[in-house]
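Every protein chain but one is kept in place in this view of the complex.
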Amino acid sequence: MKRGFASDNNAGVHPEIMKALDNANDGHCIGYGDDPFTLEAREIFRDIFGSQSEVFFVFLGTGANVLGLKAITQSYHSIICAETAHIHVDECGAPEKFTGCKLLPVETSNGKITIAALEKHMHGFGFEHHSQPRVISITQSTEMGTVYTVKEIADICEFAHKNNLLVHVDGARIANAAAALNMGFTEMIKDAGVDVLSFGGTKNGMMYGEAIVFLNKDLAENFKYLRKQGMQLASKMRFISTQFLAYFNNNLWLKNATHANGMAKLLAEKVMEIPQVKITQEVQANGVFAIVPKNIIPQLQEQYFFYEWNEFTGEVRWMTSWDTTVEDIEGFIKILKNLLK
Amino acid sequence: MKRGFASDNNAGVHPEIMKALDNANDGHCIGYGDDPFTLEAREIFRDIFGSQSEVFFVFLGTGANVLGLKAITQSYHSIICAETAHIHVDECGAPEKFTGCKLLPVETSNGKITIAALEKHMHGFGFEHHSQPRVISITQSTEMGTVYTVKEIADICEFAHKNNLLVHVDGARIANAAAALNMGFTEMIKDAGVDVLSFGGTKNGMMYGEAIVFLNKDLAENFKYLRKQGMQLASKMRFISTQFLAYFNNNLWLKNATHANGMAKLLAEKVMEIPQVKITQEVQANGVFAIVPKNIIPQLQEQYFFYEWNEFTGEVRWMTSWDTTVEDIEGFIKILKNLLK
Amino acid sequence: MKRGFASDNNAGVHPEIMKALDNANDGHCIGYGDDPFTLEAREIFRDIFGSQSEVFFVFLGTGANVLGLKAITQSYHSIICAETAHIHVDECGAPEKFTGCKLLPVETSNGKITIAALEKHMHGFGFEHHSQPRVISITQSTEMGTVYTVKEIADICEFAHKNNLLVHVDGARIANAAAALNMGFTEMIKDAGVDVLSFGGTKNGMMYGEAIVFLNKDLAENFKYLRKQGMQLASKMRFISTQFLAYFNNNLWLKNATHANGMAKLLAEKVMEIPQVKITQEVQANGVFAIVPKNIIPQLQEQYFFYEWNEFTGEVRWMTSWDTTVEDIEGFIKILKNLLK
Partner (left out) sequence: MKRGFASDNNAGVHPEIMKALDNANDGHCIGYGDDPFTLEAREIFRDIFGSQSEVFFVFLGTGANVLGLKAITQSYHSIICAETAHIHVDECGAPEKFTGCKLLPVETSNGKITIAALEKHMHGFGFEHHSQPRVISITQSTEMGTVYTVKEIADICEFAHKNNLLVHVDGARIANAAAALNMGFTEMIKDAGVDVLSFGGTKNGMMYGEAIVFLNKDLAENFKYLRKQGMQLASKMRFISTQFLAYFNNNLWLKNATHANGMAKLLAEKVMEIPQVKITQEVQANGVFAIVPKNIIPQLQEQYFFYEWNEFTGEVRWMTSWDTTVEDIEGFIKILKNLLK
């Protein structure tokens, strides 16, 4: 099928993951998570995120985000996020529907939230007319292809906790951020003070399945009921867990993410040589954002599919993935140049 | 009890309304709205808003807003409103909780929404990842004491309908707007093209009770179930309806609103003579917003209570009501001047 | 207007309540409950229900039930109630909508729940597929005009607490139960071990307004947000509170309820003399349930309106109220006898 830069989820499943699925398909297993694959996968997460952490597997990233937020909120709370956050613009209102909470989008130029932007929502505490601020949700790496430094995350966590808020990280592309920062999850997430993490894998070579990590398991006391009620409890859970086993084995996650990030860098370098195209965001993970002359977009999409990101500015998004090749990049650049002639 | 400018709902109930309550308290009446008072009150609303309209009475403004919005949305819709809107900042997330919808606040300098601000949300139609824009909600008069012209409302309605959206008006202070514009509800609401109106009375002399007006009764087909499920169906409904009868009788609503608006104008005029105080919003209805030296606020509040509007800017809000007196204004100004000496 | 036995909420407002409304209508009052009437009314409730209790006023009984239940549940809980419970059959699904919980109706012959009927739901604890039983909700007096003894309530509370459940009482007609048992609320509710009470007044002479009593205020820690989000926070709350002041003054509640109960007894006695009519429930409070020859129902309703209770059995319900007169009873019996000739 035609290759492209539409999304990292347009790539297939890494062969090691496929092998793991086969591997788990042996005889009977108790359903819903009481199987050896799940026990082992949970152990790995506990090794990374600490003995006080607890992990739960779900089907998809939206499920991970929404249920993670539900676990730490009451309906009269508000959740502060960037105006570009997936939970705000790409989940069709699932967070509001399932949590009842208000989402408060804050302005951002690069997908990242600043403390200054948060400040203006730090009011109305204890005032019953006002949705009570309770969670700051950030995305790492962001929807704009940028990456928070661990210092930035730690600062947000400190700010949050000082104000009696919690921090949620949408880590649909957490591996790309870790690869970009050359840093482990322990340091970037646990040590920085994050409270809940959506740990994604599907965008980095898995077939399906994501994890919700509570850094402090007290927050997860009754979470199993929310997962079931939230329609995210897999009966044949071993097939999610086995993917995570392969994902962590030999640092497959890191190899995949490093590759995808490298391909984005390469793409960006080549694009920067083309004067008619303007890159709009710093390329830190596996996404390249650019403004391209509008008239060539349809023809370019025909060859290598991608999405227009912003109908108003004409900004487009090119995502690379674990299986992007140098040939993909070169082929794309060639067509791009041709169209611009 | 101590008088002040905290809110128009700190005023009591107009004597004509009290009389109407007594008047309705005669023997037995079928509950839940099948009584003669309700039938007559509904008739009056139909006279104003047209034969295609339908009205329902509820207990309070938040109930009117939330249920009116629920009636015209599905959970995957979004509702666009000013960042100052009562539904966004003063209902503790009730709209999100009950409708499941996303609220999209747009920037405003004076409580009014501009078409330009709406434009940026006119995208993502048909895209399943995106909460579908469905309602524009405006407040008339606004939470900032300003008033939309009928032209502005009509323009918003035209814009909305062109984009297949509906328009909701939070009319908690609709009477003050009508008085300010010197215009009837028919012209300001029905003729302008509004779809659903929360018609308030409590802030203008009633004890409790608001109305939800559907300009096209097709939108209200199953609304009676939502009102019950939304905990807004009064058993002794005659006591809400009779208040509306008195409210419309001899234009009591207009007298009250005209008086309150006049008192705000008077207050503003006198404040403008004081150089240390800066009025921040045009005074068009019954609210005056101003920046006052921070240090005098506590002492001023002791004499005439009012609220700080913005913790960051030091802006305060003074609301006048149907029972504000010239003496209230003069007494307040006197103290204000003394404190500023 | 035509008198009847349709519901105790078809009666008007007691003159003492009306007087109290007038009384409270004096000048300005801070809204939303920070007024002296509300403070005094809360004091009275605290005197009755103990220093550990906390009370909140809302608009109506459905609001009291739903918000009281919301305060003590998470969405994955279940609420067990009689199949005749108002929360199950007469609130259009408001409890499910607002709490997300499952309602589990248990069979009843007289509106009362037995421990035996509860037993069958005491399973599945800790099993994530199963809505976790959390609340037993009973109605006192019941929807069938019967009354739990204090021993029965205490037994249900003991059973509940032993199983880590809480007990909610829908007390829309709690005054009638107290009058029937000749017992105060302290003994019947607090001492019996109830956790949350919906304390009604509208059916016993008030205009509007009900109270939610948390016997242990720890359960109410964040309730103020739920009340606002649940659209039950009255701006001019003094007018609810003042009604409660009058309601407790000189035991008005008890006089009204005793009278209504007495009228039901009288009605039942006279009906029992008529062989064609069969009383189906013990008459302990202010309701009489009976089976009447179907053919005479429409004509009887024309003179004194009432509701068919059960379309299948032909059972009808006659409610008496604080303003039912001996003449009402006699007139009704006369017509009933005539129609049966």
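Lettered A, B and C in written order, each chain numbered from 1.
One rule holds for everything that comes next: contacts are C-beta pairs under 8 Å (C-beta built on N, C-alpha and C of every residue); 3 or more make two chains touch, one makes a residue touch a chain.
This one's a predicted model, so the numbers in the text were calculated from it and none came from an experiment.
Peer 1: Which of these touches the unseen chain: C:273, C:311 or C:327?
Peer 2: C:311
Peer 1: Need a quick check: the contact residues on chain B for the chain that isn't drawn.
Peer 2: Against the missing chain, chain B presents residues 32, 74-76, 100, 128-129, 132, 222, 224-229, 233.
Peer 1: Spell out, residue by residue, where the missing chain touches chain A.
Peer 2: 1-4, 6-7, 9-13, 18, 21-22, 24-31, 35-36, 59-63, 66, 91-94, 97-98, 202-203, 207-208, 225, 228-236, 239, 305, 323
Peer 1: For chain C, enumerate the residues touching the unshown chain of the complex.
Peer 2: For chain C, the residues touching the absent chain are 75-78, 88-93, 96-97, 100-103, 105, 120, 123, 128-131, 311-312.
We take it that only the chains that are shown with their structure count from here on.
Peer 1: If we define chain centres by averaging CA atoms, which chain lands farthest from chain B? Would you check?
Peer 2: Result for max centroid distance from chain B is chain A.
Peer 1: At what distance in angstrom does the C-alpha mean of chain C lie from that of chain A?
Peer 2: The answer is 50 Å.
Peer 1: With chain centres defined as C-alpha means, what is the inter-centre distance between chain B and chain C in Å?
Peer 2: 33
Peer 1: Which residues does chain A have that touch at least 2 chains other than itself?
Peer 2: Touching at least two other chains: 75-76, 100, 128-129.
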